[in-house]
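All protein chains but one are shown in place.
Going by the order they are written in, the chains are A and B; count residues from 1 in each one.
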Amino acid sequence: MAVTQETQSVLSKESTLEMYWTMLLARRLDERAWVLHRQGKIAFHISGIGHEAAQVGAAFALRRGSDWFVPYYRDLALMLALGMTPTEFMLGLLGKKDEPNSGARQMPSHWSLRRANVVSHSSPVSTQTTHAAGIGLAMKLKGDGGVVLTSVGEGGTSQGEWYEGVNWAAIHKLPVIFFVENNSYAISVRQDLQMGVGSVADKAKGLGLVGVSVDGLDVQEVYRVVREAANRAHSGEGPTLVEARVNRMTPHSSDDDDRTYRSKEELEVMKRDDPLTHFKDRLIKDGLMDQDQADAMDERAKKAVNEATKQAEEAPYPSDEEATYPVYVEDVRHG
Amino acid sequence: MATKVIMPQLGESVVEGTVTRWLKQPGDDVQEFEPLVEINTDKVDTEVPSPASGVVLKVYVKEGETVEAGRLLAVIGKAGEAAPEAPDGATQKVKADSTQPAKAKPAQAEPAQSSSAQPGRSKDLGFISPVVARMASEHQLDLSLIEGTGRGGRITKKDVQAYIEKGGAAAPAVAPWEEPASGELFRPSEEVFGPASGWRGDGGKGTPGEIEPLGPVRKAIADHMLRSKHTSPHVTTVMEADLSRVVAHRQAHKAEFEREGVRLTFSAYFAAAAVQALKAVPIANASLTEGGIQYHGQVNLGMAVSLGEDGLIVPVIKNADQLSLRGLASALEDLAGRARARQLQPDEVQGGTFTITNHGVSGSLFATPIINQPQSGILGVGAIQKRVVVVESQTPGGDRTDGIAIRPMVYLTLTFDHRIMDGAIGDAFLGHVVKTLETWG
Partner (left out) sequence: MAEITLIEGLRQAMDEELARDDNVFIVGEDVGPRGGVFRATMGLFEKYGAERVMDSPLAELSIVGVGIGAALYGMRPICEIQFADFIHPAFNQIVSEAAKMCYRSNGDWTVPMVIRAPYGGGIGGGLYHSQSVESFFAHVPGLKVVIPSTPYDAKGLLKSAVRDPNPVMVFEPKKGYRLIKGDVPEDEEVLVPLGKAKVTRKGTDLSVFAYGMMHHYCLEAAETLAEEGVQVEVVDLRTLLPLDKAAVLESVRKTGKALVVYEDNLTCGYGAEIAAIVADEGFAFLDAPVKRLAGPDVPAMPYSHPLQDWFMLNPEKIAAAMRDLAAY
């Protein structure tokens, strides 16, 4: 998939529509993953429904293909924006041999894509924050002029590791964007039991970097804020903490039961704030798209999801032998 | 090749679910992933999305029926395709590849209630016209939410259009994540994919050193047998019967029964004899309850049917005492056939007052069957064997003399509950059966 290198602060019509397409594709793939789980075909899915605008806005604001990314497990839309294909996602869901993130060694949605400079991340939350600081450090030492974005949920900002990574980046004014997708819930624990501050962005002041809070349901707003953060990084002013306020429209993961901690009314309110429908309505209202084009995209998305599912279902599982390597770099087999 | 729809296992300890509502009827088109049926368990209410696109060929489980996880719910295929029988029984696990070859058996007539082609008559909604069905499918509408203004309350095309325009189409069936799951974030893989050997395709049956868990049917049988032995003191009495007259009768009437579409088997004779004995010795057709002995008015005769590796099942002939030999033969054939095809209705395996088990078909001479609780006796029929017997006859001079003859003989065993029957009574019953058989015709 061709990567856009746009750097102007206002996106072209093509790029704007591409943002919508990416959000739509992410949504449909995600929905399909839930269906597959309910059919008993996959063991696990962790969803990004409700986060799409924040992730796509952020990805489009950076130089996809040359900047670096250290994401977390809800970042499906981000990964699609960076060039991961629907089939690659489906292969990961089903644990098939050729899935690019890990060759089926990791659980689904544990991203890694060398060709897009997406670093492999694990399950312990916030271990990636210090990695991002290290990448920013190396970028600065080498004078490459790159930017690294790392994402995490608001719960992840409670980990000591998160503070250590942010602190390090602030000390050395590293070109890092600490992107926090705040959906108010760490599984079942609400924000007021997660932090003493009212907004994650408030933590920045205590650590010595710029902190911005943005409406994560508005893809174009997120784009604007992350562009500013990228500029700040490029000019040597250092890191930015961007808090994108989003909604987690699904339970935490496929076996979670959120009825025990969320009310029906709350869920109804979230449904009305769907970033996908809001963006679609705005595009139609602004004349960038009409209903027929929207329907055509819907059809395209459905086809893409069906095709990806089919390909992944037909793909082979890894053999037992594949579990034995690569323990060390010496054991790596490629191709 | 038809695709099976299986009752999924939703949650760690959920072993069964109840079909609450079929969203599609046999004959309806369905898209892959479209919601097909609503099921309820005590942990979760959810919809089962269709595993394939096509036409719903057959539905095997009624609304309101509770079945175990893995059970065949429906089959989806091409329009006009024959609906296969359920080939592998009730214990089939969910597999990613759900297409399997059906056993070679002609398709049976579909149950009357769901035989309409699409669009057809739906229970509560009145007549659903083709265009209404299509719009409902396209927009994922719940038709029960739409008010019908057509004749007789029928939902018209205009009704559907108005509903959609009012934004009704935006609130259809719930998304899969809106019916949350068990709440335990990780479940044993065996729950999702079946036992380790199963989902990878190797047999894994009877592997030395491995422990194979009991399927639901086997477990039910095991529990029942153990409970029965713990409930009743079992005593078995044995007699033999000379079936010469039965054989002769059968020879003489077989063809005539055949012409009327009834297969006359030996089982019918044993059933008839047992029924008469039950009427003559009513305590054998009774149950011991907390209050005392309950004499059953009617004779509901159960006939045990072997399902091979999958265990056994006991369909019941209700009011067997009101049936003639022909009636019994016909009922036996029908029930046995449907038992083997796993197509018995729940009420057809309930309410029995006495049971016959024919272990003779597998070669056993006689056996000591276990009482089918809460009944008080069970008649075992052994293999019919030509044996040499001593027969008494009279010489022309009037003297009694012993001779040897070859007769078709059978051992009959009665296991009875010694709490309410003693040996004498048990023998009276069994003797009655023998006499009926030996004096047939």
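We take it that a contact is a pair of C-beta atoms (placed from the backbone, for glycine too) under 8 Å apart; a residue touches a chain by one contact, two chains touch by 3 or more.
Bear in mind that the values here come from a model prediction, so they are computed numbers and not experimental data.
Counted over the whole complex, the shown chains touched by the missing one are A.
Only one residue in the set A:G50, A:G134 or A:G153 touches the chain that does not appear here, and it is A:G134.
Interface note: of A:L36, A:V119 or A:M270, the residue touching the hidden chain in the full complex is A:V119.
Residues of chain A in contact with the chain left out of this view: 68, 70, 101-103, 105-106, 110, 112, 114, 119-120, 122-124, 127, 129-139, 141-142, 160-161, 164-165, 167-168, 171, 325-329, 332-334.
Heads up, the rule we're going with is that only the chains that are shown with their structure count from here on.
Distance between chain A and chain B, defined via averaged C-alpha coordinates, is recorded as 52 Å. Across the interface of their complex, chain A is touched by residues 8-9, 32-33, 46-49, 51, 94, 96, 175-178, 180-187, 189, 192-193 of chain B. The part of chain A that touches chain B in the complex is made up of residues 31-32, 34-35, 37-44, 47, 49, 249-260, 267, 306, 313.
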